[in-house]
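Taken from a larger complex, these chains appear in their original positions, while the remainder are omitted.
The letters A, B, C and D name the chains in turn, as written, and every chain counts its residues from 1.
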C-alpha cells in the first residue's frame, strides 16, 4: 500500500464542497481535514501498490471543480502504528 | 473558546469595504485592523469550543465579495490577559 | 480531541532517530512518516480538548535533540472517517 | 495609542519561556499567543502615541534571550471595537 498526503488550495469559499465530494467519490481517501495556513485542505490517501500516484492525483483529484492547486507529499514509511 | 487570526488580501481598493462588512455581519469578530506588509487586514475571531474553524473560514469569510486570499493562524493559548 | 500535523526538518541524517523517539516517548502520536520534499517527517498527533497545543509543540517536541525546525498545521475537522 | 503585532521565532523549545518573560517584563503587552505555522508566538502591544515603535522592538523585545527572529506588523485602525 502507498500513502500520500495531498494539500488543496480551493477557489474561495469552495473548500467544503471539495472535501465532501472527495469523501463521496474517491474511495482511496482515508481522511480529510480543513487546515490552518496557506492550504484549505489536507487529505490522506491509501493507494494500491500497483496504482499510479501521478495518474491518481492529476486525473482523479485535479479534475474536480473548485480546486485551484494541489501539492503532493509521498509518505514513505509509517512508524509506530501498532 | 477558540481564538484565530485571519489575514486578508483583498481586491485592490476594497479592504475597507471588506472590513466594514466583517464587523457588521460576523458576530464572532473581536477586532480587525488594516496592516503594513503584504496583507491588507488582520482580524481576530473568537469561536465557540464546538464551532468548526475550517467551516467558519471557508464558508463564512472567504465567500465575501472583494476577498482575494486568506491565511489562517490558530492561537493556542493566551498568556497574561489578567 | 484536537488533531495537529507537525512537519519536522531534522539535522542531516537524524530523521529516523527523531521518528523513533517520537513513537517511543510521545503518547499523543498517532502516526509518523518520512516524506518527499523539504521536510523529513510529518507526524499526526491527537491531543485532549483541554491540552495546550503550543505548549505541546514547543516544550515536548522542539526540545528533542536532532530537530532543526518544526511547522505546525492545525486540522479543524475530519470528514469521512466513518 | 499605537497598535503593533510582533511575531516571534524562538530558539527551539524556548517559546514559552519567552512568552512568560514578555508578560512579566513588558508592560505594553496586551496579549500573547503561541500559534500554528512558521512563527512560535504572536503578541499585540499598545504603545503611547509618542513612543518609538522601532526602538521598542529592537531594544526592548529583540534583546531578550531565546528569540531568533521577529516580524513587526503595524495595525493602522481598529474597526468594530465598540
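As a convention for this text, contacts are C-beta pairs under 8 Å (C-beta built on N, C-alpha and C of every residue); 3 or more make two chains touch, one makes a residue touch a chain.
Keep in mind that what you see is a predicted model, and the values were worked out from it rather than measured.
A single sequence accounts for all chains of the complex, and while 4 copies are shown, the assembly in the file contains 10.
The rule we apply is simple: only the chains that are shown with their structure count from here on.
Copies subunit A and subunit B of the same chain sequence form an interface built mainly from non-equivalent positions, shared numbers / all numbers used being under half.
Comparing mean CA positions across the assembly, the chain most remote from subunit A is D.
For this pair, subunit A with subunit B, the centres built from the Cα atoms lie 26 Å apart. Centre-to-centre spacing of subunit A and subunit D amounts to 36 Å, using the average Cα coordinate of each chain.
Note on chain placement: the centre of subunit B and the centre of subunit D lie 19 Å apart, centres being C-alpha means. Shared contact sites, meaning residues of subunit A that touch two or more other chains, fall at 33-37.
Of all residues in subunit B, those touching subunit C in their complex are 49, 52-55, 74, 76-77. By the touch rule above, subunit C contacts subunit D in their complex via residues 4, 52-55, 57-59, 62-63, 67-74. Chain contact summary for the complex, subunit D toward subunit B: residues 3, 5, 19-20, 22-23, 29-37, 42, 73-81.
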